[in-house]
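Note that one protein chain is taken out, while the other chains of the complex remain in position.
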Amino acid sequence: MTFFLQQCLIGLTNGALVAMVALGYTMVYGIIRLINFAHGDLIMLGACLALTLVSALGMAGWTGAATWLGVALLVLLCGLFCGGLNVAVDRIVYRPLRTAPKLAPLVSAIGVSFIFMNVGLFWLGPADRSFPELLPARNLLAGEGLQFTAKDLLVIVVVVPLMIALSVLVKSTRLGKAMRAVSQDPTAAALVGIDVDRVIAATFFVGGFLGGAASVIYGLYINTIGFQMGFQNGLYAFTAAVLGGIGSIPGAVVGGVVIGLVRALSSAYVGERWTGAIVFAILIVILVFRPEGLLGRGTKEKV
Amino acid sequence: MPMKARTWAAWLVVGMAVAAGCRPADPTLVKIVSSLPRTGSAKQQSDTIVRGIRMAIEEAGGRVGPFRIEYLDLDDSTAAAGQWTSEAEAANARRALQDPDVMAYIGTFNSGAAKVSMPILNLGDLLMVSPANTAVGLTKPGLGAPGEPEVYRPTGRFNYVRVVPADDLQGPLSADWAKQRGVKKVYILDDNEVYGKGIADLFDERCRELGIEVVGHDSIDAKAQEFKSLMASVKAAHPDLVYFGGTTQTKGGQLAKDMASAGIGALFMVPDGCREQVFIDSAGAANLEGRCFVTFGGLPPEKLTGKGQAFVERYQKKFGELPEAYAVYGYEATCVALQAIREVGAKDRRAITDRALAIRGFDGALGRWGFDANGDTTMRTLTVSVVKGGKFEFEEILDAAEEAAAP
Partner (left out) sequence: MTTSPSPDVLTDATTASPRDRLLAFVRERWDLVALVALAVAPLVVPALGGALGGQVTTLFVYCILALGLNVMVGYTGLVHLGIAAFFGIGAYLFAILTVPMYPFQMRFVTAAAVSALATAGIGLALGAPTLRLRGDYLAIVTLGFGEVVKVTLRNLEQITGGMKGLNPVPPPGAGLKIGGTDLGLAFAIDPRWFYYLALLTLAGVVVAMRRLENSRLGRAWVAVREDELAAEAMGVSATRVKLSAFAMSSAVAGLAGCLYAASLSTTADPNAYDFNRSIMVLCAVILGGLGSIPGTLLGVALLVGFDTVLAPWADSAIQQWNINPSGSSLLSFSGWRLAIFGLALILVMRYRPEGLVPSRRMAAELHEAHA
């Protein structure tokens, strides 16, 4: 039983991280129907910046409250960096393609992802790099059984508030309303006076900010970064977004958690080597029975 | 069909842009090529090997017998894959085979890649010297898959030698060491690759013979980012030792990290694929301190004597750092090839290959050794190092002689 709970705990924590990345996919998809292939690599660049900052500030020597404040600063800086970069890419690459055939932005996104990878290659070098362990590895839970360290806690304390903030943003602010309007019908939104390009830029910023925050958490939680990390991260996060119903914000969260749990439990009960296959097999089965994903609404049909 | 001048022009480009690279043989020139993963995550390892090769050629004055040496450093990985690919390796082998000046092929790094190039080079009797392949099936009949190693020799003749001891030494001897250390329960992991899985299986087999309980054996996905769930399973099995058959590139470092953060106190043992500074860096020195043991065929750079010691000193002077474990193998492989070419004194691939296969009592940087009938090195020493203070520290030398005596 303890073993099962431990695996669930790991799955939840991992899932929260996946969900945070998935949000970036789902928001951009929701608003311009683009699978932003570069999102995973954007996060990789965020992690590069985080590592550079950690070594520049000498954060490995900080303790106690200073560490936590430092982490908050990192989250903010990397969030701004990734958000800004995302907006810039949208402005330069995707915006001129708004009326192009559907697959043109997709291929451009793949192109951006390659460029990001190349930047990461020069930034980090070809080998994986170790991200310093800033947080104590002490078990926070009493007793022998379950293991839950400050790192795991960090994932939760960053991810949950950010997600709440995001849903408040989308549900109750003017910007959020505009986002939803653009998502439903960009032309109609423009007609009622919404600056569509600005709303799209804001969406890219928010998605990128979450990605940047996720990159810091990733570095602190996984402790290894490398120029190829974006791909695998992106794959799982994108899968989570689709699983939950792409375009749906709660869907991305649910999808992320489901993926985290499936990975943990299949590693524990089937074998580590099959996890990749099981995650995607479950994805296919779920989509066969719920074609719009777990929480997705039916897509509009073009007639 | 729409007719765009560009279309057929492109077709013609594909067909014709190819004229490069074809010139007649040069009677005063001998080319040596190496085929190693030069992009992607194994680059740092291959960098040190290439340095070793270049040093061997420089020390020969860039000449061998009557010939000038030209060295070509080929890449068997692609940017898209980030690691070696069969296509790139096959292309390198064909390129070497086709160029009449190429007399030796130093490579490969990955055992899987050797399985691609070996049969190709075999057709032209081109000498292939590997500084790093350790999979048993490449040379040893009966130990690999059925049909190995004959399937890699379509002509039936030999053309492959390696200067590094194969895994039939390392895997079982590691198990013997664990037994001697008092290990009762072991959890085995591997990266599912030719090298990693091969060595882990040999380790597994020997553990069972010795009566060490194998409480789990699983393969990881080397592309996975973390192994926290896996480590929870490992922890629940309470092993004394976790063995990982794999390399730094296949997540050896990450495993050590996740092992530490899961609170597993067991020893951690890895084979030579992890014996590089990058492994310690990627795992975090603190996570390995005193508990991580690394085996390695032959002697580590700091224990080399004679020519080996001289090599290490020269290397240090030139590059300002201690060579990685494989650098000396790159150097030795090149020395072997050069000696064979020098002794034959003609650009005759078959003669050079035969000459290399016949090398016995070679006095090189690795000590005194030779090739056996399979083209394997006769060197049978294995070193165990332990990670201390972020460095590999020599622990002990295991000699296969004792093991060979036991059934």
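Order as written gives the chain letters A and B; numbering starts at 1 within each chain.
Criterion: a contact is a pair of C-beta atoms (placed from the backbone, for glycine too) under 8 Å apart; a residue touches a chain by one contact, two chains touch by 3 or more.
The model shown is predicted, which means the values in this text are computed figures rather than measured ones.
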Touching the hidden chain, out of A:3, A:68, A:148 or A:274, is A:274
Touching the hidden chain, out of A:83, A:105 or A:207, is A:105
Where A:56, A:142 or A:288 are the choices, the one touching the absent chain is A:288
Omitted-chain footprint on chain B covers residues 1-8, 10-16, 18-22, 38-39, 43, 47, 50, 72-75, 78-81, 83, 85-88, 90-99, 112, 115-116, 119-120, 123, 145-147, 151-152, 154, 192-194, 197, 219, 221
In the full complex, chain A touches the hidden chain through residues 29, 33, 35, 93, 96-97, 100-101, 103-108, 110-119, 121-122, 126, 231, 235, 238-239, 242, 246, 273-274, 276-277, 279-281, 283-284, 287-288, 291-293, 299, 301, 303
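Keep in mind that, in the parts below, only the chains that are shown with their structure count from here on.
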Between the Cα centroids of chain A and chain B the separation in whole angstrom comes to 37
Residue positions on chain A within touch of chain B in the complex are 3, 6-7, 10-11, 14, 126-130, 132-133, 137, 139, 147, 149, 151, 222-224, 226, 228-229, 232-233, 263-265, 267-268, 271-273, 275-276
Residue set of chain B touching chain A in the complex reads 39-41, 43-44, 82, 192, 218-221, 223-230, 232-233, 235-236, 248-249, 253-254, 257, 260-263, 278, 281-284, 286
